[in-house]
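Every protein chain but one is kept in place in this view of the complex.
The block that comes next holds chain A.
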């Protein structure tokens, strides 16, 4: 039965990655990394997880900071959602993330929660996993064995499952910088502001001067076991001039892309329907004025 008071737990503060590897070696699988704590602390209170030691990584400088270099935006894993929302580099190079932040939970959670924590937890209804897949990001992973890079779309492997291996943490997220041709949007339907979405869409594509779509990535959240990259809908858009007919084709193609589960808010068919509505709402923003008037 669910409870609300934590059991007694040990606490270690790591101030460098070396510290972290040492602590992990000492405590092994009974240790749990603590960053923003917005998911972990609740699972502890519910006694859903049972670590013996928490290793606090929030003072590790190597996991902090946001920088842009050579067409790549690097966001440290400890970047809190609120920081993401107000950072000028993020706004310039990855405006989709800035647009996503107000949709993430509530201010108190945004002040504590980190991008690394959100990606590592991989909640299927969370905004940031969908955003990083839509943006074609690379997740930088670190462990005592060294660093490795995983494409965002390969990082999420199932319900609350990721490519993270034991002892590994997310160090940073690297994103290609937005160009003048980049069009991004995030839209969702949630029962109340701040709730997990019943269905959401993070969309990213390029539009040339003629209005032709390139590299479309429509990533849905809240409709599967993780962020769902709608490949067929993307294919229906790629190389076409973006107009109502193209959007309609993408909506049709979603039938093959999505296999949503039922949840407390409604049946799979509702999520399919909402996904089509969100496709219209997200892509409709990029239509030329003449199309909108029509």
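The criterion applied here is as follows: contacts are C-beta pairs under 8 Å (C-beta built on N, C-alpha and C of every residue); 3 or more make two chains touch, one makes a residue touch a chain; residues count from 1.
One rule holds in what follows: contacts and distances are computed from a predicted model.
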Among "Peptide/nickel transport system ATP-binding protein", "Xanthine dehydrogenase family protein", "NADH-quinone oxidoreductase subunit M" or "Sugar ABC transporter permease", the UniProt name of the subunit that does not appear here: "Xanthine dehydrogenase family protein"
Omitted-chain contact residue, chosen from A:7, A:28, A:88 or A:288: A:7
Listed residues A:176, A:194, A:211 or A:248, member touching the removed chain: A:194
Footprint left on chain A by the chain that the document does not show: 1-8, 46-47, 189, 191-196, 198, 264-267, 269-270, 273-274, 277
